[in-house]
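The complex is shown incomplete by one protein chain, all other protein chains being positioned as in the whole.
Think of it as A, B and C in the order they're written, each chain with its own count starting at 1.
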Amino acid sequence: MARIIGAVTTSHVPAIGNAIARGMQEDPYWKPFFRGWDGVHDWLATAKPDVAVVVYNDHGLQFFLDKLPTFAVGAAAEYQNADEGWGLPTLPPYRGNPDLSWHVIESLVADEFDITTCQEMVVDHAFTLPLKLMWPDAEQCPVMTLPVAVNTVQHPLPTPARCYKFGRALGRAVESYGEDLKVVILGTGGLSHQLDGQRAGFINKAFDAMCMDKLVGEPEALTRYSIDDLVEQAGTQGVEVINWLTARAALSGTVNKVHSNYHIPISNTASGLMVLENRA
Amino acid sequence: MARIIGAVTTSHVPAIGNAIARGMQEDPYWKPFFRGWDGVHDWLATAKPDVAVVVYNDHGLQFFLDKLPTFAVGAAAEYQNADEGWGLPTLPPYRGNPDLSWHVIESLVADEFDITTCQEMVVDHAFTLPLKLMWPDAEQCPVMTLPVAVNTVQHPLPTPARCYKFGRALGRAVESYGEDLKVVILGTGGLSHQLDGQRAGFINKAFDAMCMDKLVGEPEALTRYSIDDLVEQAGTQGVEVINWLTARAALSGTVNKVHSNYHIPISNTASGLMVLENRA
Amino acid sequence: MASRPRYAHRNIPGTTIFDGVQAQKGYALNKMCYSFNSAENRAAFLADEEAYCRKFGLSEVQRKAIAARDVLGLIAEGGNVYYLAKFAGIFNLNVQDLGALQTGMSVEAFRQKLVEAAR
Partner (left out) sequence: MASRPRYAHRNIPGTTIFDGVQAQKGYALNKMCYSFNSAENRAAFLADEEAYCRKFGLSEVQRKAIAARDVLGLIAEGGNVYYLAKFAGIFNLNVQDLGALQTGMSVEAFRQKLVEAAR
C-alpha cells in the first residue's frame, strides 16, 4: 500500500526562482532562506519519497477567471512548466502517475469532493519551486508528482474547514492506493504577505508563529478561522496558508516536526518551512 | 426574497432540436412528445418565473476531458449556444443574472461545495432545448438564466447522494437571495437510455416510473443508488437523471405534481417530463 | 492490484463505463472528436482523414476504427459516445444509426426495438 511519510510546507515566492537561476544562494539576503533547506535535504536523504503530491495554487498560468475550479486534481502522465510572463526560467517537465491520480480522483469523488479532473495541466512556480528547493541538484525532478490546485485567487475561496476535510480525504485516498509507494505531501504558499493595496507589505509574525505551531499537533484549530479572518491576519496572499492546512490534514498518524525555518523577508513575504513526519 | 416556484424536469434529446427546426410538432412520431408540453405551458401562463436555474450536463461543447469539473456554475451576463458538430440550428443568446450567480456561488462554497465558477460559458442542447420547449413562441428565451452543469460524462460522476445535497444547497442559495424573483429550477436529461455499446437502445420503463414517482414525494429514496446502479438500471446516459434529482432537491417546501408526461421512444430515449410545484 | 476494488466499476454486459482507464486510452481520439465542434475542423478531417487522425496522435488501432466507422471498436479504444456523436454527425449518422451499427441490427429493426420498449 502507499504510505504518506510526511509533509513539507513551504513558501513559493517567484523571486526564489530568480535567486536559483542566478546562483545567489550564498548571498547575504538569500542565505538565511536557502540554509533553511538543509534540514529538508537531510530528511529526504533517508525518507526517499517516490511521489510528491503538491497542494498549491495556480497564479493565472493554467486557470483564468473564465472557469475557475475550487479544487483541481491532475491526472496526466506529464506536467509542463511554462512562461508566467516575468522571465522566470522554465523548468523541465514533471512525471505524473496517472494510475495513482485516478485512484485519488475516484476516492475523492466518492467522498463527496467536487473536484475538477485535469488530464492536461501546466504548473506554475508554486508547484515547481518547492520541488526544485527539495532536489536542487537534480536536473529533472526525481519523483513522480500529483498536482492539486486550490483556488486562492477569486473569492469565495474554500474555507479552512473545507480544506481540512479535503486534506483528510486526500490522505485517505493516497493511503488506500495498492502500490507500495512512499508519498510526501507538499503544501506551498504563504506565510503572511500582501502584495496589493495600501496595506501592501503587511506581514504578521505572531500569526505565522501560531499557524506553524498549531499545524504540528492541532491543525483543526485553524479550521475556526474564516477566509476573511485569514485575509485580515495573514494578508490577501497569506490566505495561501490553506494549502499548508490541506497538506497537513493529509497526515493521519502521529506527526513529528523534523525541521522548520522562518525568515522575514523574502521579497514581500514571511517565508516559512516545515518538515512534518507522519508516524503510523 | 427570491422564491423557487417549482421545478421542470425533462429529457433533452438533440433530435428535438431538429424536430422544432423542421416544424414536425404535429408529426405522428413527435406529437405525443410535443403535446406533453401543453401542461407545462398552462402552468407557466400563471407561474410566470423570472429566472430559470438550469441543471444539465454538457455533452462536450463547453468542457473537454482536459479539465472536467464535477459541478460548474455560470456567472456570466450572457450565455451563447454554439455549433455542437451535427448541424443543430444555434439558438439566440441567453441572459444571465451575474448578481444572483455570485450570490449562489458564495452560498454554495460556504456550504462546502467545490464548484467551478464560470464567467464565460457556452451552453449546449441540454440547456437550450428545454428552455425552447418551455417558451416555443418566444424568439429569445424570456427569462434570465443560471446554468449549473453536472459531470455525467467521465466517471467518477457525483453520486446521487452528493447531487441531492448539492440540490438542497442550491435551493438554499437561491432562496436566500434578496431580490424578489420567481425562480424555476430545470433538471434536464434522461430518462433511461443508452447510446453506446452492444446494449445500445436499452430502456427501462419500470425504473423510470419508479424515479418519477419517488421524485415527487420521496426524492431521498433515490440517494441509495450508486452511479453503477444507475448505469445498470437506466443506461449509460440514463445517469443524467442525477440532474433531475439535483433540481428536485432544490425544492424545500411541499411539492405537488402539476403535470407529467412519459413517452417511448424519442430517438433512443425514454422521454420524461414533470412539473413539480413548490409550496412554501 | 489492491487499489482496484475501489476504482473498478461494475461489469454490465454490453456496457463500457467511461472511467479513468477509458479516458486515458481514448484521450487523443476524444480530443479529435471534440475538435469537430468546428465546421472548419470537420472539413479538414473530410479533406484528409488519415492526416487529421495523425495530427491528433491517434493509435493505429484507433485510426483503423475511424476509417472503418467501427463504433464498437472506437468505444473499446476509449472513445466516449458524447464525442463520437460529433464524428458520426459528419456523416449525418444519428444515434439510431449508431445504435444499429453497434447492435448489428438494421436501423429499422433497432427503431422497432425502441418502440417495443414502451410495452
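A few notes on this one:
Convention: a contact is a pair of C-beta atoms (placed from the backbone, for glycine too) under 8 Å apart; a residue touches a chain by one contact, two chains touch by 3 or more.
Because the structure is a prediction, the values reported are computed rather than measured.
Every shown chain that the unseen chain touches in the whole complex is listed here: A, B. The chain omitted from view is touched by exactly one of A:142, A:178 or A:265, namely A:265. Think of the hidden chain as still there; on chain B it touches residues 1, 75, 98-99, 101-103, 105-107, 110, 119, 176-179. Residues of chain A that touch the chain left out of view are 14-15, 59-61, 64-66, 82-87, 153-156, 194-203, 205, 228, 231-232, 236-237, 263-265, 267-268, 270.
Criterion: only the chains that are shown with their structure count from here on.
Chain A and chain B have Cα centroids separated by 38 Å. Inter-chain spacing, taken between the CA centroids of chain B and chain C, is 25 Å. Across the assembly, chain C contributes 19-20, 23, 27 as residues in contact with two or more other chains. In chain A, 105-106, 110, 119 are the positions where the chain touches two or more neighbouring chains simultaneously.
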